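Note that this complex is displayed minus one protein chain, with the remaining chains in position.
Chain naming follows the written order as A and B, and within any one chain the residues start at number 1.
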Amino acid sequence: MRQHHHAWRIAGLTIVGTAIALPLVLFVLGPNMPPGNSSEGASAQVRDNTVLLVVLTPFTVFILAYLAYAIAAFRLADGDATQDGPGIRGHMPSQIAWLAATTAAVLFLAAFGTVELYASNGAGGGSGSDPIARPSGKVFQVQVIGQQWEFTYRYPSYGGVETAELVLPVNQEIEFHVTSLDVTHSFWAYELGVKADANPGVDNLAFVTATKTGSFQIRCAELCGLWHGYMFDTGRVVDSATFATWIATQQQQFADIKKYLPPYAPTYSPDPPARAG
Amino acid sequence: MSSPAGSGSLYHVVEREPPEVMARNLRIAARLFASAMVFAFIAFLFAFFYLRALDASAVWQPATVKPSLALGSAAMLILVAAAIMIRLGLRDHRAERRPAWRIKGAIALALLILFIVVQFVSWTTQAFGPSDGPYASVFFGWTALLTLFVVGLTYWLETTLATSIRYRNQGAQAAIDPGHASGDAHRTAPDIDSPVALVRPAIEAVTTFSTAVAGVGIVTWIVLYLLPA
Partner (left out) sequence: MILRRLIGFNLLSAVVLGIVGFYVGWWLGNLDTSSNLAYFADTGQNDVALFTAYLTCILGFLTGLGFLKYPINRMLGKPASLREKETSGSSRYFGLCTDHKVVGLQYLIGIGVFVAIGGINAMLIRIELLNPTAETISANNYLTIVGLHGTLMMGMMTSGILGPFANYLVPIMIGARRMAFPRIEALTFWLLMLAGVLLMTTLSYGGFPTGWTGYAPLNIEANMGIDSYLVFFVLVGVSMCLLGLNMLATVITMRAPGLTWGKLPIFVWGVVATSVLMLLAAPVLFSTLIMVALDRTAQTSFFNTQLGGSSYLYENLFWIFGHPEVYILALPGMGIVLEIIVVFSRKPLWGYRLAVAGMLGIALMSWLVWQHHLFVSGINADLRPFYMLSTELVSLPTGFIFVCALGTLWRGRIRLEVPMLFALGWLFNFLIGGLSGVFLSDVPSDVTTHGSFFSMAHFHYTIMGGLLFSFFAAIYFWVPKMTGYAINQRWAKVHFWVMFIAFNSTFGPLLVIGFLGMPRRTVTYAGYLQGANTWVSISAFVLGASMLVFIANFVWSLVFARVPAGSNPWGSKSIEWQLPSPVPVENFAELPTLDGDPYPYGDANDATPVTSAQIGPPA
């Protein structure tokens, strides 16, 4: 019975540690978590990351506090190194408590993640060609075409014009259609919180609503060969008026070569399928 | 023949190992290896159903790609017959009818070799090749893998049969030279006591494995030949 003071001390350390860490996590780290708040999908991810941090903090503090306390308190000072410690082989209440707490945390996180995923229409991630959760109402479609080693972008509602620069209107629900012409790439628009793999013959959809104007990084996030490391770009989110001007310029520049390009389609392959050898 | 194990630089046979130990090893190894084989085919099974469901570019199994049901069924039946033959041979060996086991084992061996021949015929005489679409790809990959495992089974059966034939007049208590099979010149005594007694457990192990191979053969036949495109 006299040994309970270890348990109280560890509990105390855990509670104090959590009391310090949780507010820091919730109010300082959480809101500043990547990828930031430049889009609704990114904000959903930040919320999700914050919840993850909050749930995981008590467990982390407990384990670290326990380890530190054990090493300090139970360390052999001097004396007979061959004398055994107590023959404790288990403690059912502790095991059950641990199992219950970890199970509850895990189930909660899985449920929250699912809700967050669907509420944000995929949180910016690639959701395949027929996602369950899609925005209702009007969407602004942009096709992202990956190839070795560049991204190009087509705007189907503007005559299928293809550009090398990604410009997006702010505060509109954007529907990315990501595909590839050769090997597997991945379209990662960091500040928008969008990542969708580009596979040949596949139309991978991702949704985002940008809430702030500005520029954002685009990087290829799937190893695609020799110059994968140079496959990056900078995109812009602009207001509607700027966008209208920009797209009109693009259509003008594009008009001459339009007749040489294939019509807009979800995926592109050589026609008919060629066979090697 | 027992002496304490020394510092490790000299080989001391402390006791000859009773054959029951290796017998247990063989029997469990057959089951474990059969499980590994099944997982190798699960990958091809996954590929088959995935590509069939996807039917990308609508070229899963063009009309010209039709495997010969006769050859496929023959191959499957040969495997099943070989497995049955081995099982009957085991029954003979357990009832001490060893010459009968040797005959059945030899027939099973011939059947397995016939399977390999039939597979080669199937590959070279079909109207399609591996480059004729996803179904053809799975067909050639799958049957090649099956043939590989049948080659392994053939080797295993052959070694069991060969030992049985070599010691056919001497029985399980045959005198074995030290250094046999391994060629270790430092051997002073055989390391397994009466190793010819391992023939029966070996037959049991081969029976288990050949049944598994036959099972895979039946699944092969159903998936590759019977399922509609």
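What to note about this one:
Rule of thumb we're sticking to: a contact is a pair of C-beta atoms (placed from the backbone, for glycine too) under 8 Å apart; a residue touches a chain by one contact, two chains touch by 3 or more.
Just so it is clear, the model here is predicted, and its values are computed rather than measured.
Checked against the full complex, the candidates A:169, A:193 or A:235 give a single residue touching the omitted chain, namely A:193. In the complete complex, the residue from A:110, A:244 or A:257 that touches the missing chain is A:110. Contact between subunit B and the absent chain runs through residues 4-12, 14, 17, 21-22, 24-25, 28-29, 32-33, 35-37, 39-44, 46-47, 50-51, 54-57, 59-60, 129-131, 133-134, 136-138, 140-141, 144-145, 155, 158-159, 162-167, 176, 180-184, 186-187, 190-192, 195-196, 198-199, 202.
Subunit A meets the missing chain through residues 3, 6, 33-35, 41, 44-45, 48-49, 52, 56, 60, 63-64, 66-67, 70-71, 74-76, 81-91, 94-95, 98-99, 102-103, 106-107, 109-110, 113-114, 116-117, 120, 122-129, 131-132, 178, 182-184, 186, 188, 190, 193-197, 199-202, 204-206, 217, 219-230, 232, 269-270, 273-277.
One rule holds in what follows: only the chains that are shown with their structure count from here on.
Separating the centre of subunit A from that of subunit B, both taken as means of CA atoms, is a distance of 48 Å.
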